[in-house]
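Heads up: the structure comes next, in structure tokens.
Heads up, one of the protein chains got dropped from this complex, but the rest are sitting where they should.
== subunit A ==
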Amino acid sequence: MSFKDHILSSFIALENEVETNNYVHKLRGEALKDFENLGIPQRKEEAYKYTSLKSLFNKDYSLFPKKETSIDYGDIKKYLIHQIDAYRIIFIDGIYSSHLSQTTHDKFDVCLMSSALNNPKYASVIENYYNKLATKDGLTSLNAAFAKEGAYIHIGKNIAVEKPIEIVYFSTGNEAEMMTQPRNLVVVGENSQVQVIERHQSLSDNAVLTNCVTEIYAAKRALVDWYKIQNDKLSASLIDHTFAEQKDNSEVRIHTFSFGGKITRNNLSFYQRGEHCNSVLNGVTIIEGKQHVDHSTLVHHTAPNCESFQEYKQIFDERAVGVFNGKVLVDKIAQKINAYQQNNNILVSDTSTINAKPQLEIFADDVRCSHGCTIGQLDDEALFYMQARGIPKKEARALLMFAFANSVLETVKIPEIKSRITKLIATKLGVEIGFDL
């Protein structure tokens, strides 16, 4: 049975489940039709020219876990930023784990999507925001058709959420081949602030495919600071679609740290719909083996006097492949904007690849748009210099790579995340030096 047929027959099972929210119920049916028409993105489409999803969609994924699995906190602690107090929304094979999570409804809502979808209290938020921002392609439609669970974060006006919210999706490998469709909705009110940490983590070597959609709405003067930590097993792949809409004077920062996984595709789209917005898209990629990381970003400036800042630092070793496709779209009305895009790459080996494509479409005439892209190697002179001072080659290489990525790491606002990322990099590079540069 082809993947498509498999999807269509699985949908019937889902259809029969009762859902309070009629809007979402209707949407599923439409989304399934869209998926039927659009299908899985192919390499002949420009957006997927350098990333083939073929090897991911030739499997017989189970779409719903047969049974609930529970895992001990001790087994997953290392994947959490456990040093800090945080709200936690944790899923195991796509099912919410109440004993690992810490949610709230006190001053704002940090909870699970299924309860928001089934509770009439949230109906108006769902109807105003759910699937209103996500653009339509085969994979976002697939997600919209099947998504049942995810994080629901709704913060009213004038609230600075006092601790970060950690969203983690674990896969246990109880199913030989599992595909999940997480769906996150984040609505942040005027003058409010929130920090979010997101991770998708497989706990076994069974094949896992995650097709995740996140919609983020930042109202006037809202601040959203988001960290994606991608350090998954070689059997796990992630196709992420994150959309952010910004109103006047808001700031949304998304940092993506990609250190592992089979194929990781990050579709990150920003829509500035108000003046004086600031969008920050930062990333560090360090991969090797046959890993593949694709960052496809879009910043759509639809209003004047805004800024966007993109900085991606990437290191590829062995046969790793990277893609950076950074698009900046400036509407005619979006005068006086300042859009910056920087993509620096180091190819450590002769067999690694980076496909870099900056793409600027500017229809306004009084703007500042700059972009830079470099591809280089580790500097042998610098290595010898460091060795001559007693720093062994492996450590010297690690230090150079770390220094290269450091400008992005310095933008991390949560110290525990910064130290976690630093440790992940040290482990990855096989060194024990502290990089307190």
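In this text, a contact is a pair of C-beta atoms (placed from the backbone, for glycine too) under 8 Å apart; a residue touches a chain by one contact, two chains touch by 3 or more; residues count from 1.
Here is the rule we use: contacts and distances are computed from a predicted model.
Enquirer: Going by UniProt, what is the name of the one chain that was not included in the view, given "Fe-S cluster assembly ATP-binding protein", "Thiazole synthase", "Propanediol/glycerol family dehydratase medium subunit" or "Carbon monoxide dehydrogenase subunit G"?
Expert: Going by UniProt, the chain not displayed is called "Fe-S cluster assembly ATP-binding protein".
Enquirer: Kindly state which of the options A:38, A:95 or A:400 is in contact with the chain not pictured.
Expert: A:400
Enquirer: Residues of subunit A in contact with the chain that isn't shown?
Expert: That gives, for subunit A, the contact residues 379, 381-382, 384-393, 395-396, 399-400, 402-404, 406-407, 433, 436-437.
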